[in-house]
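My questions all concern the structure below.
With one protein chain held back, the other chains of the complex are shown just where they sit.
As written, the chains take the letters A, B and C, and residue 1 is the first residue of each chain.
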Amino acid sequence: MTTAAATPEPVWRSDVGVELVRASASDADVVTAARVSTAGERAEEQRADDPAAHAGLIRFLLRNRHGTPFEHNSMTFLVTAPIFVFREFQRHRTGWSYNEESGRYRELAPVFYVPADDRDLVQVGKAGAYTFEPGTDEQRRVVAEQTRRACEGAHAAYRAMLGAGVAREVARGVLPVATFSSMYATCNARSLMAFLSLRTRHDEAAFPSYPQREIAMVAEQMEEHFARLMPLTHAAFLQARRVGP
Amino acid sequence: MTTAAATPEPVWRSDVGVELVRASASDADVVTAARVSTAGERAEEQRADDPAAHAGLIRFLLRNRHGTPFEHNSMTFLVTAPIFVFREFQRHRTGWSYNEESGRYRELAPVFYVPADDRDLVQVGKAGAYTFEPGTDEQRRVVAEQTRRACEGAHAAYRAMLGAGVAREVARGVLPVATFSSMYATCNARSLMAFLSLRTRHDEAAFPSYPQREIAMVAEQMEEHFARLMPLTHAAFLQARRVGP
Amino acid sequence: MTTAAATPEPVWRSDVGVELVRASASDADVVTAARVSTAGERAEEQRADDPAAHAGLIRFLLRNRHGTPFEHNSMTFLVTAPIFVFREFQRHRTGWSYNEESGRYRELAPVFYVPADDRDLVQVGKAGAYTFEPGTDEQRRVVAEQTRRACEGAHAAYRAMLGAGVAREVARGVLPVATFSSMYATCNARSLMAFLSLRTRHDEAAFPSYPQREIAMVAEQMEEHFARLMPLTHAAFLQARRVGP
Partner (left out) sequence: MTTAAATPEPVWRSDVGVELVRASASDADVVTAARVSTAGERAEEQRADDPAAHAGLIRFLLRNRHGTPFEHNSMTFLVTAPIFVFREFQRHRTGWSYNEESGRYRELAPVFYVPADDRDLVQVGKAGAYTFEPGTDEQRRVVAEQTRRACEGAHAAYRAMLGAGVAREVARGVLPVATFSSMYATCNARSLMAFLSLRTRHDEAAFPSYPQREIAMVAEQMEEHFARLMPLTHAAFLQARRVGP
């Protein structure tokens, strides 16, 4: 079913995409859920009070690790990123739902990740205590050249197999983990904060994390959406030095 | 903190309450999530096509147990029911979030469950194959009388301890599991269908279940909300004889 | 089916029971699981090295919140405690499995919880910042007397309904949450540490928690088993000030 079309040209990307598809998430929902503990079925009636009280309660809940009030909300993202990012992403099991593009059901487009010029290339130090450095122009040239050559070679092999009538699920074996994929990912504020704790890098974090740069690029975009949807919760998360509830 | 108030009169209820607090849930979301598999990041563009195609795809997904497309949605309920119902409810772990009224943080109101006149009282048969029968007028009288007497006694003891300055968390030990509580419960269509499969009773179910009547009363109300929010998904669930994906 | 037997006498308990039924859990398993990351399928070969290296790696993993290596193990406990403890316990959803005694399938024995003499009875302060004080002899007397009277009344009502042929699931509504129940609970080291963080009270904890005394009594016994089975992991947990990975 793919043989008739002309071979598409490879596309090179150095960015990732995060689109907020749908959200039902607000700070007020956290407050109401928490008040079920103290007000029972009348929790809803107390919604309309002052923002300062909301901020204080949210900070209290987060700092004391009362996690469940942060779960009664939902955010769905459309994420576009290389497969090696999705491999790390999908290790988050609790409070996450995924639907990803399938290499069995469709021909994958030749969109490949190549590091941008500002992506540090060289790792210094020992396991558990790495730092990264920019690398030389020569190293940058090697990465660009080798990545392009290998991805083009892989794509040509993929197309040759498809052209010979081989099943997509067999042919895709040659595609590199730098190939872009896309997925719907749905989470709640609690599972998102757990993800952000581990997948962003911040010196002020109580528990420092050293995520790979590319998943951090995804996480940073998700965090911007989160901060806009739930500003009080996000502020409390920062104040707690990025420890989720 | 409770001693000043006059002792509240016990309230007797034979019903349960389910209120849909908030939902972000539609059949179209299921379709779009599923199409990420086959259309990648263009899944969203294909949203506006015909309802018949949606119904067919949803039936296909459900029947073939492709569960994840049913997870990218969210429903929050305020449930009011006796503690013995919540004990069963909260055994559902996956895809469920709970915040319940706390007997540590507030004085619990004396609202107690007493079976309605149409609640079958007598269990016939052996473990795993029970049927229920209405019971006699005398049995109904015994239940009403004993339930009321025991609950009133428990409430008096609770109030006496609170009145003496004893902590709520200590005093509440005497309260019966027939005491009403309330909670926020958030789920998605997949986790809800798993719950409905086990907590409703239907002769046409592929896997018959024998839930206690009171949790079925909760489940039935939740199912009505679900059927209204996601009519195609609900229809496919019925067609699959109440086996969730 | 219960009418023939003589009414059993109530039993009063002030303790809880935790028995380790079965465990497949050792520090070496954590080390081997972690080494899959760095040694792949040869991880197993490296098992036999020195304990000091194990301790260091486990501390590193825990402190840096690498949680998954702590999941490849299993502990099954038989817990005997009042229903109000189980209500809190079963809110732990991730990494926990439960099978509890059923008030639908069997007649519940009249075993009730009454606070021991050293259980603090009086709560001082405001929500979120309570402290507890012992209480007076008079308060202790009120608790003992009211608890006993209410539980005996409830049990008499329960037996009266059973004696009249009413189903167990209907009759049990009157039983207080101080009634003892029992359950199998299976977890792994990661889910257990999350539980211990929240359900024990320690001044040196990085995130202080204020569990109800009775669930802390259960948690403390579980922690002793855990410390014996996985001493290096437990030591690392203490060193991390009771923050789980």
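Keep this in mind: a residue touches a chain if its C-beta (ideal position, glycine included) is under 8 Å from a C-beta of that chain, and two chains touch if they have at least 3 such contacts.
Here the structure is a predicted model, which is why all the values come from computation and not from measurement.
J.: For the chain not shown, which residue from C:Y98, C:F195 or C:F226 touches it across the whole complex?
T.: For the chain that is not drawn, the touching residue is C:Y98.
J.: Which of A:R168, A:R190 or A:R242 sits in contact with the chain that's absent?
T.: The one listed residue touching the chain not shown is A:R168.
J.: Per the definition of touch given earlier, which of A:T7, A:S26, A:N64 or A:T147 contacts the omitted chain?
T.: Missing-chain contact among the listed residues: A:T147.
J.: Considering the entire assembly, which residues of chain B contact the chain that has been omitted?
T.: Where chain B meets the chain not shown: residues 38, 60, 63-65, 68, 91, 94, 127-128, 197-198, 207-209, 243.
J.: Kindly note down the residues of chain A that lie in touch with the hidden chain.
T.: With respect to the unshown chain, the touching residues of chain A are 82-84, 86-87, 90-91, 93-94, 96, 98, 103-105, 113-115, 119-123, 127, 132, 135, 138-139, 142-143, 146-147, 149-151, 153-154, 156-158, 160-161, 164-178, 212.
J.: To test your reading of the contact rule: which positions on chain C touch the chain that is missing from view?
T.: 17, 21-24, 29, 32-34, 36-41, 43-44, 68-69, 71-74, 76, 78, 80, 97-102, 105-106, 109, 181-184, 186, 188
Convention: only the chains that are shown with their structure count from here on.
J.: Indicate the whole-number Å distance between the mean C-alpha point of chain A and the mean C-alpha point of chain B.
T.: That pair's centroid distance is 33 Å.
J.: So which bits of chain C are touching at least two other chains?
T.: Each of 91, 94, 127 in chain C touches at least two other chains.
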